[in-house]
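For this depiction, one protein chain was excluded, whereas all remaining protein chains were kept in their positions.
This part shows chain A:
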Amino acid sequence: ANLSTALLRKAHHPHYPAVNINYNIQRHVATAEKKFECFNIQDAKDFQTRVIESPVPVIVDFHATWCGPCKLLGPRLEAIISNKEGQVSLAKVDVDENVEIAMEYLVESLPTVIGFKNGRKINKFIGLQEDDAIDSFVEKLIH
């Protein structure tokens, strides 16, 4: 993409604050100078806007309240992504609240984490992973 289209994209997608107070996030993410987006997807339209049309790659964490490993994976994802200086965002999808989105992306076991870039599914992993595995997954998506 050339510079003019990059600037065009930025004009249509204003930066969100580091912690978006419109969406309830249980864990507050500590950020330094760079902005890091972490948000809960509300519905299909929200997914379209904030994941598919996102200018930066988005890691989507499909989870559920009843899923034990999901509760362990969540903080790990947040910690790793918060260190990427805004190069990637984190979207959380509760599969019970957003069944259609989960069905569309063929989510079966939980947690399922899918990396999106330019509106397309790039990579995916299933289940709780160690930090270094998560880190290389995130790096692969960014680059």
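Following the convention adopted for this analysis, a contact is a pair of C-beta atoms (placed from the backbone, for glycine too) under 8 Å apart; a residue touches a chain by one contact, two chains touch by 3 or more; residues count from 1.
In this section, contacts and distances are computed from a predicted model.
> Unshown chain, UniProt name, "Distal membrane-arm assembly complex protein 2", "Thioredoxin reductase 2, mitochondrial", "Dolichol-phosphate mannosyltransferase subunit 3" or "Armadillo repeat-containing protein 8-like isoform X2"?
Protein name of the absent chain (UniProt record): "Thioredoxin reductase 2, mitochondrial".
> Which of these, A:64, A:79 or A:126, touches the one chain of the complex that we don't see?
Of these options, the touching residue for the absent chain is A:64.
> Could I get the residues of chain A that touch the absent chain, sorted low to high?
1, 52, 64-68, 95-96, 99, 103-104, 106-108, 110, 118-120
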